[in-house]
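The next block holds one structure in the form of structure tokens; read it before the comments.
Missing here is one protein chain; the remaining ones are kept as they sit in the complex.
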Amino acid sequence: MTQQEDTLGGAATRPPADNGAFLQVRELRVHFPTDDGVVRSVDDLSFSVARGKTLGIVGESGSGKSVTSLSIMGLHKKGTAKITGEILLDGQNLVGMAPDRVRQLRGKRMAMIFQDPLSAMHPFYTVGSQIIEAYRIHNKVTKAVARKHAIDLLDRVGIPNPKSRVDDYPHQFSGGMRQRAMIAMALSCDPDLLIADEPTTALDVTVQAQILDLIRDLQAEFNSAVVIITHDLGVVAELADDIMVMYAGRAVEYSSAADIFNSPQHPYTWGLLGSMPRLDRERTERLQPIKGTPPSLINVPEGCPFNPRCAYAGTNGDLSFTVRPEFRDVGGGHHIACHLEAQDRQRIWETEIRPKL
Amino acid sequence: MSTKTETAAADRRLGEDLLVATDLQKHFPIRRGLLQRQVGAVQAVDGLTFSVKRGETLSLVGESGCGKTTTGRLLTRLIEPTGGKITLDGRDITHLSAGAMRPLRRDIQMIFQDPYGSLNPRHTVGAIIGAPFRLQKVKTEHGVKRAVQELLELVGLSPEHYNRYPHEFSGGQRQRIGIARTLALRPKVIVADEPVSALDVSIQAQVVNLMEDLQNEFDLTYVIIAHDLSVVRHVSDRVAVMYLGKIMELADRTSLYERPMHPYTVALLSAVPIPDTARRDNRERIRLSGDVPSPINPPSGCRFHTRCWKAQEVCKTTEPPLAELAPGHQAACHFPENTTKLTIDPTGSAA
């Protein structure tokens, strides 16, 4: 597979520097100054997503995955976040762009689906009127035309009887239907980029499967770039072409989905895999949790941010405690930020981690 | 049906029945109209029969609205059953008053999902964990403080945390505090309602392991209520799959996950996303359409028939009884999977 020696320099750096990609994020930093200090929610993050491709961003709470998506959409409250770096949407840099121009792109060229469809829809307006509103901001059409469009969309996302359901209020929909309606709303202007932030976390497992199928089908149909943000490795395994694992505001591992699951190279990814019981394997006697808790984003540990929780910190001298590991390509576009030597990573994965999963 | 003695003998590790629910029911009335007459009821729990054996972990799993949380609250008698019977260690606790229940609260304790909401923010950790001692007027050998500090160490916190407040802790640590509180009186049974679902993946594993360690150390019996089928498989000895207030299937862990009989269980297992990209395309999927129907007007006959791909006419009219189709494996289905048995017992076992 991709178990090659580290190649220095940017030979085949597929994921982070794909210049043709529809969405390119480069050295993104999102910092929130607070009374207690600067919260470094996202620190030096680079990735890209092409049309028709899906990137899964995986991380725990506080890893910066949601902050990243809100930065792309320009949804941080003005004045609260300090954003630097580049977010290129079809070549246009969104960082520093006039807020009103970003607004015109929102909903039209990039759209978002949120975690909890009940709270994400306005309780006082009908589902239809909320979709119509989304369509009419960016398309100068009559209400009747927009309504027809809304009904078509509801039909497309699998709402039965859309002609009458279009006039229902969100509370009259079930959880799964609401998420379908949210998707219809997001797709109303045929966006080129769709960001789904924990789209199935609030749903039951049978409904989750339906929604994941729907997202997959719609992507094939609309050929949009999709970013799916989740804490659930199972969900990204279903959908993602590439996966980026985030920890403490940084990417720690980034590669194709197959690489992440078949030959993960970062101890944090190992930890995530060891923490989750899996239905597709023999039941293990014991889960292999990551010790400790995620760090404060105000006082990110020196050296590797993961070092206090890493079982292998210190394997390579005291680099883990003093030097921030560079996020680099270790072969075939597989990026990691870890001080472990290639042979150590290989050995630990083969002998210590994989057998216990 | 098949021999009960056989199953009991087959598994000696599990002791006798500790907590038994018989035809347990909970209906929440719906009132309407001028005089607020009862016009219907949410049949949250509708006739559950199961037992929890000493030292085992029984999980109740199902989607929202299946009644698993209500069941947990019934077992701990936080709410009053509408019908049926609950016995704890041979004693009928079905309709005990709050006062009569109090001494028994030492034996049965509950862990809640939300580690934020279930701890009083104005009390110190010491006061929270020490409360059960004070409320139950339990004498401790070296004083309450010492006992609390021992509990803190037991759940992996530092004794120095005694004087801190809940907000100073992370989600996982708060769940540990919650566990320490339930452990204070050395209960026999702990009912845990989604104990890890609000926690991050890496923290989930820590808490799961902690609960297992404590079970071994104190011979605890767990009733775990959860929706995550992977976690449930990891922690349970036996699993009950619930749907719309009924048990659809109840079996020991291995046979439930390897040979699920009820179509609903099959569909649930098939819907769980597998963290393996290789399985993405060649996986056999069973997709249920639609959502769970309302428990106010549950479907006739088998409650699952509206979403079941195997449903026939009989499923709409006749409710299949929960029957033992293999040793230790009960399912309520007219057309079960993974069984050599006849689909419907011709001798008429409709209990």
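Each chain gets a letter, A and B, in the order it is written, and its residues are counted from 1.
The rule is simple: a residue touches a chain if its C-beta (ideal position, glycine included) is under 8 Å from a C-beta of that chain, and two chains touch if they have at least 3 such contacts.
Criterion: contacts and distances are computed from a predicted model.
Asks: For the complex's missing chain, which UniProt name, "ABC transporter domain-containing protein", "ATP synthase subunit b", "Peptide/nickel transport system permease protein" or "4Fe-4S ferredoxin-type domain-containing protein"?
Replies: From the choices "ABC transporter domain-containing protein", "ATP synthase subunit b", "Peptide/nickel transport system permease protein" or "4Fe-4S ferredoxin-type domain-containing protein", the unshown chain carries the UniProt name "Peptide/nickel transport system permease protein".
Asks: In the full complex, which of A:23, A:95, A:121 or A:246 touches the chain missing from this view?
Replies: Selected residue, touching the omitted chain: A:121.
Asks: Looking at the full complex, which residue from A:84, A:172, A:223 or A:343 touches the chain that isn't shown here?
Replies: The missing chain is touched by A:172.
Asks: So which of A:55, A:73, A:87 or A:226 would be touching the chain we can't see?
Replies: Answer from the full complex: A:73 touches the omitted chain.
Asks: Using the touch definition up top, pick the residue from A:88, A:137 or A:342 that touches the left-out chain.
Replies: A:137
Asks: Applying the definition given at the start, please give the residues of chain A touching the unseen chain.
Replies: Residues touching the hidden chain, for chain A, are 73, 75, 100, 103-108, 111-112, 114, 116, 119-124, 126, 133-134, 137-138, 169, 171-172, 182, 185-186.
Everything below uses one rule, namely that only the chains that are shown with their structure count from here on.
Asks: Can you tell me which positions in chain A touch chain B when the two form their complex?
Replies: Those in contact with chain B are residues 60-61, 174-177, 204-210, 212-213, 231-238, 257-258, 261-262, 271-280, 283-284, 286-291, 293-294.
Asks: Can you tell me which positions in chain B touch chain A when the two form their complex?
Replies: The contact residues of chain B facing chain A are 63-64, 170-173, 200-206, 208-209, 212, 227, 229-231, 233-234, 253, 257, 267-280, 285, 287-292.
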